[in-house]
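Heads up, one of the protein chains got dropped from this complex, but the rest are sitting where they should.
Naming follows writing order (A, B, C and D), and every chain is counted from residue 1.
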Amino acid sequence: MTAFEFAEGYSAYLLLVVLFAIGLYGMMMKQNLIKKIMGMSIVQSSVILFFIVSAYKDDATVSVIDYARGVTNPDLYLNPLPHTLMLTAIVVAVVTLGVSFALVIMIYKRFKTLHEPTLRELMK
Amino acid sequence: MSDSNLPLLIPFTFLLAALFVPLAGSVRRWASQPLAVAAALFSLGCSVAGMARVFASGTFRHYLAGWQPPIGIEFVFDPLAAFFLVMITGVGCLVLIYSGPIAVEEILGKRIGFYSLAMLLLAGLTGMVVTGDLFNLYVFLEISALASYALIAVGDQRAPYSAFRYLALGTVGASLYLMGLAFLFMSTGTLNMAEMAAILPYVNQQPQVVVGIVLILLGAGLKMALFPMHAWLPDAYTNASSPATALIAPIGTKVAVYLMIRVLIISGFPAIITIISWVAAVGIIAGSILAIGQSNLKRMLAYSSVANIGYIVLGVSLANPLAFIGAVLHILNHALMKAVLFMSAGGIFSKLGTLDIFKLRGLPKKMPFTTAAFLIAVFSMVGIPPTGGFFSKIYLIFGAIEASAWVFVAAILISTVLNFFYFFRVIEFSFFKPYAKTEDPAQEQKSETLKMDEMSMSMLLSTLILAAAIVAVGVYNGEIVDNFIAGAVPGF
Amino acid sequence: MNEVNRDLLLRRHMEGPIVSPIVHVCCRGLAPFIQITGLYVFFHGHYSPGGGFQGGVLLAASIIMLRMSLGLADSQRIMPNRLPIPLAALGALIYAGTGLLAMLWGGSYLDYSFLPLPMLDPAMLRYVGILVIELGVTICVMSTLISIYDNLLGS
Amino acid sequence: MLPWLIEVILFTVLIVAALVALGLRNLLAAVVTLNIFSFMSATIMVKLGAIDVAFTEAVVGAGAVGVINILAILLTSRKSAD
Partner (left out) sequence: MKAIHILVLASFAALLMVAAVHLPRRGDPNSPANRAENVLKGPVAGAYYIQNAYLDAKTPNMVTVILADYRGFDTLGETVVVFAGGVACLYLLRRRTS
């Protein structure tokens, strides 16, 4: 395998792993709770994109029937299964985001801060 | 409707109840609890019927939408699932009966939401147990997770922050699970558990499969609060309201253990189980030591949960039949014990107004029946013979001996001694401390004029039933193992 | 700065329409088009990208836009505050009930080819069944998103 | 030309958007950057042929997440310490 082919086949995976790590970095290192939530949605996006990349096929079209192509050869269409799974995952991500903002608003109402070290102090 | 609808009916009843509780609750506020209890009872009946059928005629499946896997999703009712389902619905049902009066006290005006979320939690947990599809499992995981975030967030002043930490770690766990699932899906091309178990041997030693399994196990470890990843658990259990803790603590983390067992069975117990068993052994000791340092009763129980999860994971990861039986029996025991302990802690908090271990004086006089139930659970926790905890620990120790892992035997024994220490403090301060020497004379006056002041009838009754169940599990442990668990042991 | 923002936001929502007539008219004019788009996306999900969830989000977006511009009091006529959660339960019930109907008529759960509609072959029954459950999803998603917005604002 | 190179460029923009969103101290600006992030991921999905998912991501990013994000920031604090 040449370096060129390697880049074509695997660059997307590697970049998405980097994105995953960036999201985790945001969740671990950032001290503001809203920043943590942003890290969370970055992590979820990277997983979603990972599945989407896995559904790609060379020379295939989108998974809506093209009557000129017919449906006998599955190589002509993208794999629709990961797309479907990720629709569900996106919905789950959005709802988790809503609940986390509800929690953040509750925390802010009680402690008037979203800065994590301060919150830890207040918890003691 | 035929019999093979049973696996569907169990989560589905909870889903339907979760939808009907807000509708009924907006008409009659009190209607929410009876509806929830009725749904749990119906599911318990379905679980028992399904269990009878499993042990009469073997595993059966329900193909959703009529599509056979791998095209569609299937629900599988096998011996292990049956065991977990009966445990979850039984404990859940009793906790829901218990929660009636205390929910009025602690989460007044939010009862409709509480019962709707409790139904969603149980739907998610039972669905995770019964499903045979790895992505469907993720959906159920998120249902139960969302419900438990919300349930934990209502409690004392600090509850929202601990719920937020749980949410952050839980979402990372779910994302790791999904990432691992992506790796496995891309290298096997299927999401169905049975089919994946058949395909994995063809690709087993490849790095992407190993990493995928590790990611899934990491996600499950975060969800079950395995020792180094337990950061969310103590705060969450301490700060949440009593009914929420009593509902989540016994069964919430166990289903993550079930997920781990499933993944290990699918992947044929790969070599990483050695690492897992060491982590679990460290967790046993560390959880017990951390529990000794606590003065809040609920917090102490939370750390003891961390230690007990270590026992269970150790038993699973030793990968021999005896240890596996011990782990599964300990899951049942721990669910019963933690339910009793947290339920009586809720009762103690509502009557004494404190959970500080050093202020529990006079407890046996004031609440004799609660104390009796509490003591039975403590005996089981420490491992005193007629109770269930003794026998599951014996199985675990025999399993460790069979694997000739003497370090783990030592870990279990040391942790038993530590268990004895931290529970003995509670007993000491509630039974044997003299009434003198308090800084607060008003408090003194109050505890001197002790009269019997028990929990209300439904709370007490469900607590006592569970305490009796602990003894029953101990007395009939041979029958339980032979009839219900032996069929669930995978081939090692 | 922050407190001022917050007060402004809340006052606008509690008391009535905001000052600028341009924003007011634009939002009122735009909302029906968004709603039509949402309905189109929902009904056209069989033939092109789209479906229940996307349609539901678009419908919710139009109503949230009206809430932002008209204020909470005036937009009550479009979607009262108490309605969303029962409506969401109803949406999920439409979905669950369709599946249950199929099960009661002898099939597996959610097997639309067993739906009790006469004179349709199984494939057409599935077509209809998909439309019905997408309707449930639309209702549920729309009302839940509105409910989340209301609750975040009214807390 | 090289179709996958377009993807790499889009992914790079995505990563930069994520880093900027995490780095900005003004949370409102960070939220706007996160909307760019969401839009970029929708674009990548279109490039990879996942039109349904791209449509959902775009609708959600513009219609739901953006509104909820901004609402939450207006109701809490707009400044971040890091």
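Here, contacts are C-beta pairs under 8 Å (C-beta built on N, C-alpha and C of every residue); 3 or more make two chains touch, one makes a residue touch a chain.
Just so it is clear, the model here is predicted, and its values are computed rather than measured.
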item: Hidden partner chain, touching residue among B:Leu64, B:Ile276 or B:Ile480; value: B:Leu64
item: Residue among B:Phe185, B:Trp232 or B:Phe324 that touches the chain left out of view; value: B:Phe185
item: Hidden partner interface residues of chain A, rising order; value: 5-6, 8-10, 12-14, 17-18, 20-21, 24-25, 28-29, 53-58, 60, 63-65, 71-72, 74-75, 77, 79-85, 87-88, 91-92, 95-96, 98-99, 102-103, 105-106
item: Touching residues (missing chain, whole complex) on chain B; value: 15, 18-19, 22, 64-65, 67, 70-73, 108-110, 113-114, 116-117, 120, 123, 127, 135-136, 139-140, 142-143, 146-147, 149-150, 153-154, 160, 179, 183, 185-191, 195, 198-199, 202-203, 206-208, 210-212
item: Contact footprint on chain C, counting only the chain that is left out; value: 45-49, 51, 53, 84-85, 88-89, 91-92, 95-96, 99, 109-110, 112, 122-124, 126-127, 129-130, 133-134, 136-137, 140-141, 143-144, 147-148, 151-152, 154-155
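Rule of thumb we're sticking to: only the chains that are shown with their structure count from here on.
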item: Each chain counted as touching chain C and chain D at once; value: A
item: Between chain B and chain C, centroid-to-centroid distance (C-alpha), Å; value: 36
item: Euclidean distance of C-alpha centroids - chain A vs chain B, Å; value: 30
item: Whole-Å gap between the CA centroids of chain A and chain C; value: 24
item: Sequence positions of chain D contacting 2 or more other chains; value: 51-52, 56, 60, 64, 68, 71-72, 75, 77
item: Where chain B touches two or more other chains, by residue; value: none
item: Contact footprint of chain B on chain C as seen in their complex; value: 82, 85-86, 89, 92-93, 96, 103-104, 107-113
item: Complex contacts: residues of chain C adjacent to chain A; value: 47-49, 53, 141, 144, 148, 151-152, 155
item: Touch list for chain D against partner chain A, complex; value: 2, 4, 7-8, 11-12, 14-15, 18-19, 21-22, 27, 30, 34, 37-38, 41, 44-45, 48-53, 56-57, 60, 64-65, 68-69, 71-73, 75-77, 80-82
